[in-house]
Every structure is written in C-alpha cells, then in structure tokens.
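For this view, one protein chain was removed and the others were kept in their places.
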Amino acid sequence: MTQLPGLLDTEAIRKDFPLLDRTVHDGKKIVYLDSAATSQKPRQVLDALNEYYERHNANVHRGVYTIAEEATALYEGARDKVAAFINAPSRNEVIFTKNASESLNLVANMLGWADEPYRVDHETEIVTTEMEHHSNIVPWQLLSQRTGAKLKWFGITDDGRLDLSNINEIITEKTKIVSFTLVSNIMGTINPVEQIVRRAQEVGALVCIDASQAAPHMVLDVQALQADFVAFTGHKMVGPTGIGVLWGRQELLEDLPPFLGGGEMIETVSMHSSTYAPAPHKFEAGTPPIAQAVGLGAAVDYLSAIGMENIHRHEQAITAYAVKRLLEVPDLRIIGPATAEDRGATISFTLGDIHPHDVGQVLDEEGIAVRVGHHCARPVCLRYGIPATTRASFYLYSTPAEVDALVDGLNHVRNFFG
Amino acid sequence: MTQLPGLLDTEAIRKDFPLLDRTVHDGKKIVYLDSAATSQKPRQVLDALNEYYERHNANVHRGVYTIAEEATALYEGARDKVAAFINAPSRNEVIFTKNASESLNLVANMLGWADEPYRVDHETEIVTTEMEHHSNIVPWQLLSQRTGAKLKWFGITDDGRLDLSNINEIITEKTKIVSFTLVSNIMGTINPVEQIVRRAQEVGALVCIDASQAAPHMVLDVQALQADFVAFTGHKMVGPTGIGVLWGRQELLEDLPPFLGGGEMIETVSMHSSTYAPAPHKFEAGTPPIAQAVGLGAAVDYLSAIGMENIHRHEQAITAYAVKRLLEVPDLRIIGPATAEDRGATISFTLGDIHPHDVGQVLDEEGIAVRVGHHCARPVCLRYGIPATTRASFYLYSTPAEVDALVDGLNHVRNFFG
Amino acid sequence: MKLDSMYQEVILDHYKHPHGRGLRDGDAEVHHVNPTCGDEITLRVRYDGETIADVSYEGQGCSISQASASVLNELLVGKELGEAQKIQAAFLELMQSKGQLEPDDAMEEVLEDAVAFAGVSKYPARVKCALLSWMAWKDATAKALSEGKTA
Partner (left out) sequence: MKLDSMYQEVILDHYKHPHGRGLRDGDAEVHHVNPTCGDEITLRVRYDGETIADVSYEGQGCSISQASASVLNELLVGKELGEAQKIQAAFLELMQSKGQLEPDDAMEEVLEDAVAFAGVSKYPARVKCALLSWMAWKDATAKALSEGKTA
C-alpha cells in the first residue's frame, strides 16, 4: 500500500459510507471517483435524516406544539451550524436554497429587481469567467438578456488559470457584479480571490463567489474572502440532495428585494399588498427543505469533526500522487493545471483520440466511476478545442490504491481501443 | 371505539408511520392533527431514501457508470410514477421543483418573461382568490408589481365558499391567468373547478390550479381538471420535504421561457449564448432533489396501493364525524363550511374568546398537535374579522378516537380559561 | 403540570383584567406584528421629561402577549426612562433564558409581576408573544426620543 504524508485514516472513514461497500459488475468493489459531481453520504447524515422524519417531523416556524418546536429548533440549529462552518458574522446571513444553482439565480434576480445602487440595467456590466459551471453562466446570461446589461468574462490561460492580465478592462466603473468560482469543477483550479475582490471593491462592484467546489474541501471563511455573496451546495459536501446555501452580507439582504414569494417569507399579507419578513426568511418562500437542512447540519458536523484542514491536506496528498501517476499513462493530457499547486482534487484529462465516453464505459466495467463529458463547463472544452474530458475527482474517503486502480484501468482502456 | 362506514384499516396503516408512536409530555401518545401543514412519512418512503443514498447515490443524467445510470433511472422513474398518479398525458409534463411555492413562482415568472400570446404586462389582468395560501398570492402580487398587470380576486361567502357571482366581471378578455386553489388549506373548501375553467377558456386565459391540499387526499386527474398548470408539494402527501411538482401542458412548456438557469437545463452553452433542453429539464436547473424525487415516487406508490378513492372516503367519514362532534363544543364556531359536503378533512374554528395560541398550547399539553394562526392565509382571517384560527386536519392515519381526544381537549381548554 | 408554569395565576389575571388597555394621546406610535402567529399591537408612549407619563396600547393576541402588555403598562408608567430600560433589559434576559434562569429576589424586585413570565421562556414559540409589547415600547421610545419629545 502506498503511504503518503498527510493522509487521513481512510479505513475508518470509509466505514461511515455505506455506498463505498457497493459492488458492481459481478462483485467488483466500486472505486468512486466522481465526488465533484456529488459526494457519498456518511451514516451520520442518513441517521440525522431518519431521526428527523421518525421523531420530529413537523412544519417549521408556526407550530406551538412540541414536535413543531423541535422541528423548528433543528432547522434553525442547522442554520447556526452552517453559519459557524463558514464563519458568517451572523446566522441571519445564511439562506437555505435547493442547490447552488438556485443560490446563484437568487443573486442574479435580486440584482435585476433591485433599486439603486444595486440595480443591474442596460447601462451596467456583469462579469464572470470562462471557467464557470453553467450554473454560474446561464443566470447571468438570462439577467443580461432581460436587463440589457453587458456580460463580460475573464478568459483562461493554456495551463488552466484565469487570465487576469486585462482585469482593469474587464472590471470597470460600469461593473455591478463580479461572479466567479473559487475552485473550477472541471480543472480543479483554485482562483486568486484576493486580486479579483480588490479590483471589484475599487470600482464598487459586488462580488459573488461560487464555492460549490470549495466548501466540501477546504476551510471556507466568508469574512476572509471579503465577498458579498457566497453560494454552495449540500450534496457535494456529504450532505443530502435538495439543499443549497446562499450566504450574503446582512445589509445587502436587508436592502435587496425578495425573489420567490409565498408562505414563510412574509410579514403580513393582504390581497392589496404584502410586507416581507427580515432575512433570511425573506428569501425562503414556502416550506423549506427541512430534513435536508438538518442533514446538511449533520454533514457540517461530520466534516468539522475530521477537520477541514485535515481534509484539505489529505486531498493535496492524493492529488499530487494522482497527477504524478496519471502523467505516466501514455497519451494522457491533463486539461488544467498539470501540477499539484493551487488546485483541488479534481483532474480532467484526455486520453489520445479515445473519446471520454468510451474511456468511462470501459472504466465502469472495472468498477471505476469517473465522469465524462463537459461537466457543465462547455466553454472550457471549447477553449481547449476538445469535445469532452474524462474527470476523476477525489474526496476525504479516496485512497492512493484508488488512484492506482484508475491508472491500471486507463492502461486497460488503451489496450482495448489500441 | 367509534366505527364509521368507509374507514381504512388505520391500525395497520399507523404501523407504517414511526412518528405516530412518538410520545410527548411524559408519555402522552401524540395525536397528530396537523397533516395539512405536513404529513407524516411511512417507513416505505424512508426506506426508499436510505436505499437510494446507500446503494445508488450519484448525480443524474450525465454518468456512464453503473450507479449514475441507476440514479438516473430512479429519478426519471419517479417522474413516471408521478405522471401516472396525476394522469398526465406525458411524463415530460412533470417538472420537479423544491415545493409548491416554487412551482407557483415558476408559473408566474414564465408568464412574466413570455412572448405573446402568454405575456403578462400592464395591459393585462391576473385573477386569484381571497382563499389562497400566501404562496398563491405573493407570486402574483410580485408579478403584478413587476409588470404593471392588475391583480383581481374572487371573494369568499359567509359559509366559506368562493363567491363566483361576479365571475364575468372578474375574469375578462384582459385576463391572462387565473390561479386558484382546488382545496383551501385553512377552511377545507373544495372549489368548483369546472365553472372557473369554463369561464377562463371562454376568454382565452390560462388556468393554474394549486392542488397542494388536493393531491394528498383525492384522485387528481390533470386531464379531467382541464387546467394548464397544476402545482403540488411532496411533504404533504407522505413524501419527503424538499420536493414539489409543477405539471404543465406540453405545448406551453415548449413555448414558455425558462426561469432558473444552470446545469441540466441547457442544450449547449457558450459564453455568448445558450440554448435550452426540452421540458421538463428546461425548468430543472442544477442538481435536482434526486433522493427527494425518489422518495416522492415511493410516496405515490404507497398512496396508490391504498387507493386515493379509499383515502378520500376515509377522510370524508372522519370529517363528517369531526364536524358533528366539534359543533357539540360550546362556543365553537367553524370558519368555513360547517357541513361535511364539498370539503376536505381540514377544519378551522374559533373557541369563544380564547386565542388560538392558547388553545394550541393547552392541547399540546395533552399530546394533541393542531395548528394555530393564519395558516398562511391571512386574507381569510381578515375576511372573517378574526385574529387567527385553530385548525385540525386529518389524513389516512387519523382515527375517530383522535377526533374524540380533540373534543375532550377542547373542553379542557374551556375549563382552563373558564 | 408543566402548563401551570406558563399560565401563572398572575398572567391569567392580567389577561382577564388588562391594565391601561386602549389608545390614548402619545408622543410616538408604533405598530408591531409577530409574523409567526399574527399577533399585532399598536402602542403609544407619552413622556413627561424623563418620566414615562403613559403607555397605551391596543391589539390582538394570545393571553401571553395581552398579559405582557398589561404588565408592561403597570411596571413602566411613572418610571424614569433609565430605570425602565433596566427593567426592559431584565425582562428580555429572562425571556431569552430558555427556562434556565430561576428568578432570584433581586430580579423579583426589578420585575415584580413580570417574573411570572419565567415559565414562558421554556416555550420558544411563545417568547415572541411575551416580547411583542416590550419591543414595541422600546421602538416607540426610540422614536419619541429621536423626535426630541423628551428631555
């Protein structure tokens, strides 16, 4: 067994994740290398869901009876946990959504309906990057179409970094919002937040950070980031599906208009007009994903108990090892940073002329689960003139042995189509 | 034990619902009479959630590996189940959202951004009713504010029915959309769909039906309703939190613009522009509530196995019994229909001058869980000049003995504040 | 019975026979709502220099919110602003104690009848009911001050 410095005790950790015991194709143990798409869930999170449904299930906020108070305490307690996890100055800055995509759409729509000084209109500009997940592109394209605002973006360098050489032309006095990803979901690149935030602040633009690929893997401190909004998603951080988070600065959440209307987000309603509850409830219309928030709270507890620094160190070790071993495979080209520096544990590559679909199919036969395609980041594929990539992504339960299995699998793929 | 004709075998059914075994306040068995707020969940639904997370968890639609194909089959299979449950002409007409509120906001936003002939603008009118849940009022108020369209509504009669006497003045040639609830969540009233739909069709207006309080309790046949959109929510129909449904007619879903942008809802994306996937995916941005959809599929299976006609008959029997018994309590006034005809198993009432908060609190001490307040339908309280109501709501697991417990509890309340 | 710890005799008394209910002249008026349950209060304060000359109110709500407004009226009218603020702070602390705070003699001296609300603090959904009038009073006072009506 390969031993690397900084690894977690994966033997113990893997026992928490029932799915990792799963076999496919006549008894082959699954090698799950698709955590960037969604992570597996530990027993602790599933227990929290079951406990909620079996003992405390009730609608929140409006009940005076015992289990309604318990459900409310659990739901709001999850907000406290998430606030602590991201070092939010106030729990009221944590909005629960259904996923990161909703969080990002929420920001775009708030700004579209806002009054000055936040309002995005035809005289203003929106900035994003070529490296974004579609969920941080399409909302801004829609906003731009609907308001007439101009959409601009940072390009990518040959080695998978943001090209900030023209930062002063991209972010200008007209820029109202700069929205970019902290970690690329296709190339693993970790982006230089500080430089972008500094320029945005210079021109008075708001900053929205897509932390979907960061929150699961590293310490996320919204105060240190100095952003105005930070979005992420539960299912990638050992939490349930159906829950996302938007963190926003309190004064902004107070000033900005609501997005979805309905129960829970109001103060008083008459047929003629309504007033809205203070944030975060102003942005949580309808019955929230209660069990899912509770599950996310348990996920955050689980990650914190292991320690985000330790998880990050583990992934750095695995990534360095994986980069090294992958580059040993003939014809393999890494798309994105080809070293272990300033990158997360997500590695995209091409393998000669073999289409990623075929790579993925043959690997699956060996029990190895990787993702193939555009990874919801088609502009990156266009940028590098490739139809798609094969992507392996690692997490706190990944082992060097799984890297080895991947490399063996890729060699098998080459023989198969050789 | 009271025996009523048409009752389900609640002894067997209650064994499926772990929470109903729960005790509160030193061993008092819970009497859960708040199913209109959210239903309890059977073991079968929780098992489906666990099975999904422990064996098949992967992101959907993009994987070629085994568990990703399984997850996709489960997620899309849930869509088939829901489509069959509501007799949808096509599975592609079933959109998964996070709750009914999102479904209703989705309709409002599609119409706000639509081209002619659907576009809602300052020359057009929107119609709703005074009986709606806030989630079917606020989205239309927001749409009206944002487009300048005029919002009109049907009033309520003294006995809790829609006042349709002026239907031809309310729904006119200017009306673009009529949105109303099939069953009132505060008074239990079942509304006369046919008459409203006929008038809407006469003037060429679209019809949106809020079936949140209908889908759990009766046969829901979207074709028979002849509506254009039907919204409902999973957590009230023995499904998980975090999942809702919008059904829409296929040609409308094809013509109308998307709402949330992001992964999954696109066809191709470039930085300059994007094209969208066909419905339903066009309206499902980001990682969907996968496990929750699977859970809703299991919920629909559970309800169908018992039979929606049987559930409805059970609730009718319980409702008739509850109305009769409640009216025996001195000073109790039912808000809404005071008979068992054309109403669901949700009964709101006031008890002399005792504030509903106090009623609920004292009942809780007896283990009886009822909801108190506006029930997200403040205009109804305003209409009847009351600050709030106490609401008892029944479901397939409710028993006549629980009705008796409620009545005993209410008599205790009267003595307590007497 | 746990319920008795919430519905103390004193509270039920205030509920049934509220002090100072009704709207009278004031220096400032506020309207507060508890969106959770729909309780509403309209409250006016009148100052005579630093002295609270009157707190008048009208509203709808449960026994706890009604009794709390009545106790507030009884406790604060006639007091100096500084003293009233101390009472308000003590009441807030008690209500946020989640049933963990056992009122001692010192507290009883400050809060008088209001210590009866200690039991309510165990019921999170009702804490807001108890605080509604107190928050309204604080807000109305700030408004009166900013309009320069006192001192």
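Letters A, B and C mark the chains in the order given here, with residues in each chain numbered from 1 onward.
Assume a contact is a pair of C-beta atoms (placed from the backbone, for glycine too) under 8 Å apart; a residue touches a chain by one contact, two chains touch by 3 or more.
Quick caveat: nothing in here was measured; it's all calculated off a predicted structure.
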Checklist outcome for this item: Touch list for the missing chain, restricted to displayed chains, reads A, B
Checklist entry - Which is it among A:Ala211, A:Ile368, A:Cys381 or A:Val407 that touches the chain not included here? => result A:Cys381
Item to check | Residue touching the undisplayed chain, where the options are B:Lys41, B:His61, B:His312 or B:Arg383 | outcome: B:His61
Checklist entry - Which one, B:Leu104, B:Val120, B:Ala205 or B:Ile266, makes contact with the chain that was left out? => result B:Ile266
Item to check | Chain not shown: contacting residue from B:Ala114, B:Ala277, B:Ala320 or B:Ala338 | outcome: B:Ala277
Checklist entry - Residue-wise, where is chain A in contact with the chain that is not depicted? => result 25, 355-358, 361-362, 365, 372-374, 378, 381, 387-388, 416-417
Next on the checklist: Which parts of chain B face the unshown chain closely enough to count as touching?
Outcome noted: 61-64, 68-69, 72-73, 266-268, 277
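To be clear about the criterion, only the chains that are shown with their structure count from here on.
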Item to check | Fewest touching-chain hops separating chain B from chain C | outcome: 1
Checklist entry - How big is the gap, in whole Å, between where the Cα atoms of chain B centre and where those of chain C centre? => result 38
Item to check | Centroid distance [mean C-alpha coordinates] between chain B and chain A, Å | outcome: 31
Checklist entry - Which residues does chain A have that touch at least 2 chains other than itself? => result 62-64, 68, 266, 268
Checklist entry - Listing for chain C: what residues touch at least two other chains? => result 36-38, 123, 126
